[in-house]
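Structure provided below as C-alpha cells; questions to follow.
With one protein chain withheld, the remaining protein chains of the complex are depicted in position.
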C-alpha cells in the first residue's frame, strides 16, 4: 500500500500534468449537461482530437491506429490526472469502450483500418444497438430480423435504451438471422450507418424529465454482407466481447454525498434539536461514508490491477449496486429532513438547488440502467462466486418456440 | 372496528373468566422452561384434563369426541382469556393442532374413535415425523422407506427436527413406499407407537445450548397396514392437510421487546449522551414498535376472522418472517449499546439477565425453524400473490433419479 | 418443514397474551365493506389512471374539477360531518374506508386538505357559528380548504412560526401549502401576542398572494401563500395553536395512512401483474425468487401498515386517549409501506419502470407527497417514542 509513484510514474505524471495544465479547461465543479446540447458535443470532439494528437487518447492502443502506444499504468495515470479537470462530457465512451474494441477483436482488416483511427480522434461516434423492448436484461432475446438478400441483408425491427443514438455516426447492431435454432445460436452482428434514412431515432422520456436514451427503428435497412462483424450466427459470442467491456465501464460511487447532506442538516432542526447533532442522521452518514469510501478504495484496487497490467478482479461489478441504492436512500432521508418542504422540487426554492429531489427521481433509473440490481447480483453470484446459473428453459428450444407471454 | 363484546360474547367471556380465575394458575411473567423437565409436563396434562372436563379443550370439536361442541368465536374468547394466565406449556399443540386433525380428516373410523378423545384430554401426546436430513424444507424428499410385508409394513430410516419426540406417545410418520414414481406420488402416511423399541430418539444440541428437537431413527419398525393414514401413495396429500394446520399455528411477534431495550437504555450512556435520548435508537424503537404492533393487530384481524367462522386470510403467514428478524436486529442493537460489556452472557452479570444475549443466540433458529425466511417468502409469493412456483426439475422424474449431490 | 421450537411457541404464547384484549371485531363491518366496495366501483369508473395522468401532463391544473364535483355528489366530503351541518353523519371508520379507495385510485383532488385537515380542524375547534358557516359548504363541495403551518425546511416547531396576527390581520408567509393554489379558505398557524393560534382565513380577501410551486407530485397542487394584513378569524382557544395543530395532524395522519395503504396495494398489484406478464429468459419474471421475495416483502409491509391503520381508525373513531400513539404508528408504518412499494414497483418493471410513459413514477411521486404532507416519517418516529415514554411512565 503506497501512494507514492515510482520514478518512471512520477516523470510521466509530471509530463501529463504539464500538458493538461496547458491544454485542458480547469474543473469548475459544474456537472456537464449531457450531450443533448450540441455545443458541448463540439467541445468534446475538440478535446478528444487534442488528446489524440498528443498521444493521450486510447493510450494503450497501437500508434498506427491513432493510439498512444503506451503502457496500462500510463493510461491509469492520465485518467487520474484528467479527472481533476473539468473536461467535456465523453460521448466516445461507448464507441471506444465497447464498439470499436469489438471491431478490433472480431472485425475484418478493412473495417479496422476504416474505423479505429477516426473513432480515436473523435471524428466518428458509435452507439451500441443490443437491447430490445421484448428483451430488457435478456440481450439474447433480440428479434430485430436480418434477412439475406444476395450480397446484402435487409433489416427490420426495433432497439431500445440506446445512449447517444441521435448523435452517433455508426452503430453496432445485434440481429436475429435464424429463428429456427436456439436463441444464442441464431444471431449475427453488423455495423450500420446511423445516418441511413432507414434508421429512425426517437428519444425516450424518463420519469426524471431527462431523455438519455433512444428507441431506434429499422425499416428495410439494407446493409452489405461486408458490414458483418464476425460470422453468421456468431452474434451472441460477439456481443459478449462488447458487454465484457461494459462491465469495466461501470464504476459507480456517489462520493461526497455525505458532505452535501451534512450541509443540508446545518440549516435544519429536528424535533430533538439541530439535525447535525441527530444521531440517527449521523449513523446513516457513517454507513453511507463507509460504502462510498469502500467503493472509492475498491476502484483504487482496480486501478492498481490495471496499472500492473492485470485484468481487474470482479470487485468492479459491485459499484452500481451499492451506489444506486445509496443515492436513493440518501435522497429519501434528505427529504425527510426537509419534512413538508421536501416536496418542493423547484431548484430556485428547494435547499441545495433541489439536488436531493433530483437525485430521488434519478435513482430509480440508476438501479436499472446498465443492468438491474437483480441482474448484477446474479452476475456476482455466478461469475464471481461460481454459483449455478438460473434454471434456463430457453436454451435448447428454437427461438420462435420460446414462451413470451404474447 | 370495535373492542366491545356483543351480549352473547360478554356473557361467555364472563363465564370463562370466572372459570379461569377459579381453576388456572395466575401469570407470573416467567417464561416456561419447556417440556424438558417432566414436572411441567405433568402440570400440562393436569391443566389439559381440567379444560377437557369443563368443555374448554378443543372447544369447536364435537362433544362425543371430547371437544366442547362450541362455536369458533367461543374458542377465540377462551384463547384470549387463557393467555392472560400463566398456564403450563402446551405439549399438545402439535398433536391437537396438526396430527389429530389429520387423523380426523383422513383417518379411518376406528382410529378416530381410538385417538381423538385421549388426545383432547391430554392423556396421549403426538409428534409429527416429516422432515429428514436430506430434506429440510423439501418435505416431499422423504426417504424413510416403508416396505410392504403381507399385512404389515417394515420401516427403516431417519427423521429430524421433531419437537417432543422423546415425550410423545404416538407419531404421524411420512414414508416413501414407491421410489420408482415421481416424489409426490410415492409416499404413504402412518401413525406409529413412539414407545416401540424399534424407534430411537436422540436430542439435537442447538447453538443456543437448548435441545428443542430430536432426531428419530427407525430400525425395522413393523406397523400394521391398519395404521395407514390415507391411501397408499397418498402421503403427500395427507401431509398437506397437516401442514396447512401448521401455518395457522405460526403466530410470531416479539411484542414488548421495545420496552425491554428502553429499560436497558436508561442505564447506559452513548458518546453523545444518555441512550434514551439517542435518536438512532429512538427511531429503531419506532420501527420495531410498528412492526410488533402491526403483527399484533394482524393477529386481531385473524382472530376476528376466526370468531366470524371464516378461515383467516394469508396475513397470518407474515408473523415469523417479521418477528424473527426483528428479534435478531434488536438483540444486536442492544449488544452494541452495551458495547464491550455486551459479550458477557452470564445472566448474573449481563444487564437484564442477559436476555438480549439469549435472544441473539436464539434468533438464528427462529429464522429457520417452522419454515425458513426464504420458504415463507415463497409461500407468500405463491399462495398469497399467486406468482408462479419455482422451476421444478424433480416433478416428473422417478424419485430415485432426482439429483441429490450424493 | 421443521417444527416449531419451544422458544417460538413461548414467543407465540406471550405474543397472544400481549394481544389479549377483547377484540372480536377488528375489521370493517359489513356496511363499511359495502360502502368501501361502492367507492371502489365509483372510482374505477370515474378515476382511471388516465385521469391522474391528464392532471400530471397539464401544467395548468393541479386537480380534476369534474371528479371533485362527482365526489361531492357522492356525499363523501361530508361523510364524517354531522347531519346538522349537511354531512352524512357517518363515523371516522367510514371516512377511512373512503380514504383507502381514494388512495388506491390516486385521485387528483384536494380531498385530504379539505376534509382531513380543514373539516377536522373545524369539528375539533370551531365555534357553532364557524361550523354552521363552513361545514355545509365543505360537505357540498362549494369550498376547498388548505392547512398552512410551516414556513421553511424542517419540522414544524413553535419557534418556526413567524407569521403574525395583529388586531385580526395576518401578515407572513406559509410554504409549502398543499392545495393552497386552489383553496378558498385556509386554516393558518400564526402568532398573536407571541402565542401560536389557529386562524381561519378566506383567501379571496385583501393581501393574499399565491405562488404555485413546482413539486415532485404535479398531480397534487401546492403553493406559497403570502399574507399582508389579511383579515383572519381565530379558530379555537388562544395560545392553543400548536396543540390544536397536533390534534389535527393526528387525525389527518390516520386518514392519510389509509390513502397510503390503498396506494401501496395498487403499486403491489401493478408489480404483480407485470411480473406475471413479462417474460425474460423464456420465463415469467414473477417466477424468479428475486422478484417473488421482493413482492412478498411489499406484501408484508402493506399488511403491517393496514393493521396499524386499523388500530388508528379505531382510536380516531372512539376518540381514544391512544390516538396520538396510534396515529404515529399508523403514519410511520404507512409511509414506509407506500415508499417501499412504489420504488420496488419501478424496479420490478425494469427499463420500462423509469420511463415517463409507464405509470410507476406516478405512485412514486404520490408516495412522497403523502409521505411529506403531514410531516415526514422521521418526525413521526420521534413523536411515537415520546408517546411511548409517556405511556411507560404512566
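Note that the chains are named A, B and C in the order they appear, and that numbering of residues resets to 1 at the start of each chain.
What we mean here is this: a residue touches a chain if its C-beta (ideal position, glycine included) is under 8 Å from a C-beta of that chain, and two chains touch if they have at least 3 such contacts.
Because the structure is a prediction, the values reported are computed rather than measured.
S.K.: In the complete assembly, which of A:56, A:73, A:341 or A:356 touches the absent chain?
M.R.: Looking across A:56, A:73, A:341 or A:356, the contact with the absent chain belongs to A:73.
S.K.: Using the document's definition of touch, tell me which of B:42, B:180 or B:267 contacts the absent chain.
M.R.: Result: among the candidates, B:267 touches the missing chain.
S.K.: In the whole complex, not just what's shown, which of A:44, A:173 or A:369 touches the removed chain?
M.R.: A:369
S.K.: Among B:115, B:130, B:161 or B:297, exactly one should touch the missing chain; which is it?
M.R.: B:161
S.K.: Just the residue numbers, please: which parts of chain C touch the chain that's not shown?
M.R.: Residues 2, 288-290, 293, 351 of chain C touch the chain absent from view.
S.K.: Determine and list the chain B residues touching the chain excluded from the picture.
M.R.: Contact residues on chain B toward the absent chain are 131, 134-138, 141, 160-161, 204-209, 267-272, 275, 280, 328, 332-333, 335-346, 349, 351, 357, 360-361, 364-365, 367-369, 372-374, 377-378, 390, 392-394, 397, 402-405.
S.K.: With the missing chain put back, which residues of chain A would touch it? List them for me.
M.R.: 1-6, 9, 13, 27, 31-32, 34-35, 73, 76-77, 79-80, 83-84, 89-90, 93-94, 128, 130-131, 136-137, 139, 161-163, 206, 208, 210, 212-213, 243, 246, 249-256, 258-259, 262, 276, 279, 282-283, 285-287, 289-291, 293-301, 303-305, 307, 315, 318, 320-323, 327, 362, 365-366, 368-371, 374-375, 377-378, 380-382, 384-391
Here is the rule we use: only the chains that are shown with their structure count from here on.
S.K.: Between what two chains do the most C-beta pairs come into contact?
M.R.: Chain pair with the maximum contact count: B-C.
S.K.: If you average the CA atoms of chain B and of chain C, how far apart do the two points sit, in angstrom?
M.R.: Here chain B and chain C have centroids separated by 39 Å.
S.K.: How many angstrom between the C-alpha centroids of chain B and chain A?
M.R.: That pair's centroid distance is 51 Å.
S.K.: Could you pull out the residues of chain C that touch at least 2 other chains?
M.R.: 283-284, 291, 378, 382
S.K.: Could you list the positions in chain A whose residues touch two or more of the other chains?
M.R.: 270, 272, 280, 393
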